[in-house]
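Only one protein chain is missing from this complex, and each of the others stays in its spot.
Coming up: chain A.
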Amino acid sequence: MKLLTHNMLTSNIIKGVKNGYPLKIAATKVEEREVDYNPEFITRLLPKLDWSAVHKGAVDLNKAEGVPESMMDDYESNEDFLKTAHNILLQVEIIEGNLECPETGRKFPITNGIPNMLLNEDEVSEK
């Protein structure tokens, strides 16, 4: 699972949880996989992301070195930043571990790179 996906997910599906974001990451196996660098895609993506959550995720994974805490204003023309974003968002892969709800601590396991966001019957909220 990539930090890009982590950026999109919340635990607000749990009954009673209001601010299940960002999910904490406890990873036991992380890999870096080469993905073709595509600055246009990254540039399109960045305005849709919550960069502080990207940074938090990077800290959880011990990959925060060189990742700024906030997004660069000139991100579109800042090649170094785009490359950093490309690496942290698309190349870092969480293979095994857990995502954790920041409010309740409920764990969502990541197995073989695929997160499992299913809840048990007594946990689901209506939406």
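We take it that a residue touches a chain if its C-beta (ideal position, glycine included) is under 8 Å from a C-beta of that chain, and two chains touch if they have at least 3 such contacts; residues count from 1.
In this text, contacts and distances are computed from a predicted model.
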UniProt protein name of the chain not shown, from "Translation initiation factor eIF-2 beta chain", "tRNA (guanine(10)-N(2))-methyltransferase TRMT11", "ACYPI000451 protein" or "N-acetylglucosamine-6-phosphate deacetylase": "tRNA (guanine(10)-N(2))-methyltransferase TRMT11"
Option touching the unshown chain, where A:T10, A:N78 or A:T104 are the choices: A:T10
Residues from chain A at the interface with the omitted partner, ascending: 1-2, 4-5, 7-10, 12-13, 21, 35-36, 38, 40-41, 44-45, 48, 50, 90, 111-122, 124-127
